[in-house]
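Structure record follows, encoded as structure tokens.
Removed: one protein chain of the complex. Kept in place: all other protein chains.
Chain nomenclature is as follows: A, B and C, assigned in order of appearance, with residue numbering initiated at 1 for each chain independently.
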Amino acid sequence: MLKESITRRNFIKGSASLTALLGLGAASSQAPKGLVPKAAAKTNGKVQQFYNACPRNCYDTCSILTTVEDGRITFITGNENNTYTKGRLCVKGNTYPRVVYSPDRIKYPMRQKGRGSGNWERISWGEAYTIISKKILEIKKEYGSTLPICLNKYSGNFNILNYATEGMMSSIGYTTRAQGTPCDPAGSDAQGFDMGVAYNSDPEHFLDADYIILWGANPAWTSAHSMYFIEQAKERGTKLVVIDPLITQTASKADEYIQIKASTDGALALGMIRYIFDHQLFDKNWVAENSIGFSEFFAYVNKNITVEWAAEKTGVPQAVIERLAREYATAKPANIWIGFGMQRHVNGGAMVRAIDALAAITGNIGKRGGGVNYIGGETWGFNYHTMSFGAPEGSGGEADRMVNMNNFGAQVLAADEPPIKMMWIACRNPIAQDPEPNVVKKAFDQMDLVVTADLYMTQTVEYSDIVLPVTTPFESVGINVSYWHYWMNVNEQAIKPLYEAKSDLEIAMGLSKKLNELAPGSCTFPTSGNPKEWVEKELNDEIKELFNIESWEDLRKKGGTAKANEKITVAWEDLKFRTPSGKYEFYSKKAVEYGHHPLPVFTEEYKAPKEYPIRCMSPHWKFGIHSQFQHQDWLMAIQDHPYLEINPELARKKGIQNNDIVKIINETGYMTLPAKLTKMVPPDTVVMYEGWWKGVNYTENITVKALAEDMGEYQKGQRGIAFHDNFVNIEKA
Amino acid sequence: MAKKLGFLVNIERCIGCHACEISCKSFYQLEPEMRRRRVTELPEDLVGTPVRAFVSTACNHCDEPACKNACPVGAYTKREDGIVVHNQELCIGCQMCGKACPYKVPVYNPVKRKMDKCSMCYERLDVGQLPICVEKCPLEAIQIVDYNEVQPENGVSIVPTFADPSITHPTTQFILPKPGKQTRRSS
Amino acid sequence: MHDMPLVIFTVLSQLAIGGFVTLWWIDQKSTIQRKTGLLISLSLVVIGGIAVLVSLFHLGHPFAAYRAILNIKVSWLSREVTFYGAFVGLSMLYSWFWIKDAASWRGMTGAVATILGILAIFSSAKIYMIPAIPAWNSMTTMFMFFLTSILLGPLFVGVFLIIRGELSMNLTAVVIVGFIAATVVMLVYFSGLQGGLPQAAESLRLAVGQLIFWVRLFTFIIAFAILAITAIGKQKQTGTIYTVVFVLILISEFLARLQFYETAVHL
Partner (left out) sequence: MTENCNDKQQDRFELYQLLWHYYRGDLLNLTVREWATVTAFLSSKPTLSQNDWGAKAINLLETINNQSLETFPFDFNRLFVGPNKLLASPYESSYRNTEGTVMQTETLKVRNFYYHEGLQVDREGQHPDDHLQFELEFILHLIQLAEKKEILRLFLHNHLLKWYEAHCRRIEEHSQNVMTLAFAYLLRGFLQKETMLLKEEEAALC
């Protein structure tokens, strides 16, 4: 090796060589080896292309074509073999070269001396594994189980191989898990009660719709590729209706926009249903053949609901409700897309059930181009091989212990017998994204060890003891599907991992190896393996048949992306619902089991406390997914700070002008940020978009209380958070 | 007859996502501050009812390019097909083109110390490919039109915030959004 | 402030051209000692040369500046560079003829250089008379550029001549006419901005909002007043008065030009 030869020559030539003087050998450094003789075949100018998959928590889950020159990514674009994304990426996807090559990336495993101190020292992977393993074994010894170890991992990377982190945890014993989802729980439960499970139709079928209602969804910002199909449909004469409390980017494109009072969507749906019943516009045959409990529901509506009441409740004029009901009921097929934001209320689940009922009574469910589309998981039939190894023999406890991801801080603090002493965080940034971040920090304070695996220095990393550098999609192998479209995307390794980054799978293998070295048999996770072999093990016969592929390798060769068989792309086409009765259940005993009313009834919305009369909504932002992307320089060059959207009328009352700094406050906390005056928000509401901004030490969640939604336990184990029932006051700062 | 290529930007379709801008930047590996295409927010009351509207603009490949007349080194040429090309080899970075352009299209690249602007990806067009922004717009809101052949229905040469087209006769045309029906809550 | 090289270039080049024309004209009409003439013409060459050098700093690639004459067919900037370059060249030659004391050659080269200088200022103004920047796009730009020359040039030459006791012409009258014209142009300019396109009005708003606007006006008025009062009072104008007026007006013009660039609002 050349480095050594240099060093040797130094010794020979340099009489007072510093190297010799201080006894510096190669071993004393963690630095990369340095320069070595060049491989004979090496030249610059080699161009290659690879298929990648965007693994972020996004409807669109794009198939990517990556150009690599001299081992460096030079261009990233959409894979044209995919008819949903059509070779195009969203604005965030286009920034991937920066995500990979940003000098801000976390490069090496590091340990912080004093949590939050900013005093970091570099350690080797070996040292990191040793510190973590020793802690795990110590905890196991002290508490008799691994339950004091808590995993908080979620949606930062949905590559199937990333479930290795959960697998690694299962392989050391029973642990505590952050369970649930901040995303869709109430709505998913609602659809679960009504139809057995949430199941959406292919978004490419928007083209077949005669009428589209986007109900609290903003695909222009959150699913640009779906927006393409919606615009195409519009151009062909489909009417687009958007129902939303805010004039979103999508609402700006609607043929008709209806501004609704937030959290009253259920009342609107029920009002429409009453009109449809009154005018005999419902599909009698459909409900007779495919549902149970219709007569009870019919009676409930006729007894309790009037259109006048709905108008009063929702702020939508009666005439508009009636026209909307008539148009929707007579269009064939009519398509509803329910956004996740709509159900982030204390009555979110009930509202989704009411909207489902609207689609059911008009016979729109099970029809191509129709349906009540929310989320789906039909293509997620992987083996989840990485999670299959089980607890080692002699590990204490009987099962994993669950804490609610959505009230993580408080539940970690409350956990007892045994308490939680160690946290492993992957694919998440809880301090930025969870409600009540100050409580989450308190929970961190209680830990003996916090390990975070991440790409960037987030608020959570700042508050960790050990940080492990992870790979971008381009540096590892994987496979991805979507919870919205029907494609499966291959992820190839396009470049070598930068610095010392490792994938979650490699980390799991490395930790297992160390654990087994220190205490043989203490971890059942395999200690080695080729990622390509791992990914092949994810595919079973059913999923191969569904996508008409033989293997991961086959999918790669076929263009990196494949669409599921047509037969599953129309939700409930066979009308075999997965409810206990096998029918659509207006009357759900399952709902009763979970403590809810059996029928899709109206549930009151959360009322604003007197001191905090202004609703502060925090919808998704177009330059970010949760805490990802927005901090990249290309996007910072477009918008470099968060802002608060305020209606000019409210601003006038509060003496606030454009760009004034505004203080938002409630009992949970406060923050200050610039105002943007806009009529896009109603006068009783302010909007701060969700995201993690570079150089900004707060997020929209500072004032969000861990207020639970009405549903979530049935499908997701835990209720979600009513993110949009966040009430504040504002003043000029 | 020679071509008259120009962009046709459909504001009705544009969702202001900036993918055109960023894909162009990525393809040409431009610095963060540099944008050959730029997405700009339009006034809220553009169509009467409040909406979020954006317009995406790049070089307008004018019939009478002010940049071309301002440039002291003759770095600008207007091709037969109407594309205004800036030859960076010749540029001495005097920035006069940027001053003269009513649309502030040529921008200074502080690294190369030369001006930089959209070339309608003529190298791609010449081999039968579309410009990056046209190909990568998720909504297909940008097109290339030969205005000598086609006069698009609804195409207009001016949008609010856009300079008077009589100065340089830009070839870009826009399709303005149609107002939708809105039911807004009264306060 | 990145237009600072242009501010310095335009003011100094206009000063040099104005001074040159004054010197040449007086030399035609009466006699100037060889030593004095040489001194003035050399100092003008130096100022003219500094202007060229400073202007290069505005370029991304100063060493490629020679290419700037390539587009003379259409580009006013090319024309400016060409005419001004030729002017500086001829003014050197002109100085050479002072050394040689060749009066008739001086007359001829001076005449040609005068024409080139006028063309250079004309081209210079035309560069900025562009629709893209409404505050610039009027004949006032042309007048202002020439008036800078008329105010600064004669005073510059005057200072030398008065100190050496050779001032044979009433330069004060020329400058006072210049002051009056400049006042009129200024008023026309401001009202033009006020009543012009929104961007022009914005330029005025920006300019007035800056302290240097008032310093510029103040120095202008004081300089004008000193010259006018001393002229009306038939008081003998001294080198000191000329120098003070020159310095004040140089500051005034420099600040005016700085604002010209800094407050330019693009369409």
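FYI, contacts are C-beta pairs under 8 Å (C-beta built on N, C-alpha and C of every residue); 3 or more make two chains touch, one makes a residue touch a chain.
This is a predicted model, so every value here is computed, not measured.
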**Item:** Contacting the left-out chain in the complete assembly, out of A:121, A:398, A:417 or A:541
**Value:** A:121
**Which of A:98, A:205, A:367 or A:719 contacts the chain that the document leaves out** = A:98
**Complete:** Residue positions on chain A contacting the omitted chain are 1-3, 6, 9-10, 13-14, 16-19, 21-22, 24, 28-39, 42-44, 70-72, 97-98, 101-108, 110, 113, 118-122, 457, 461, 467, 469, 495-500, 633-634, 694
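The rule we apply is simple: only the chains that are shown with their structure count from here on.
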**CA centroid of chain B to CA centroid of chain C, Å** = 39
**Request:** Please report how many Å separate the Cα centroid of chain A from that of chain C, as a whole number.
**Result:** 66
**Prompt:** Any idea how many Å lie between the Cα centroids of chain A and chain B?
**Reply:** 35
**Asked** Tell me, which parts of chain B touch chain C in their complex?
**Response** 66, 68-74, 90-96, 99-104, 108, 112-114, 163-164, 167
**Prompt:** Where on chain B does chain A make contact in their complex?
**Reply:** 12-13, 15-19, 21-23, 25-27, 29, 32-33, 39, 44, 50-53, 135-140, 177, 180-185, 187
**Prompt:** Where on chain C does chain B make contact in their complex?
**Reply:** 58-62, 64-65, 67-71, 74-78, 81, 127, 130-133, 264, 266-267
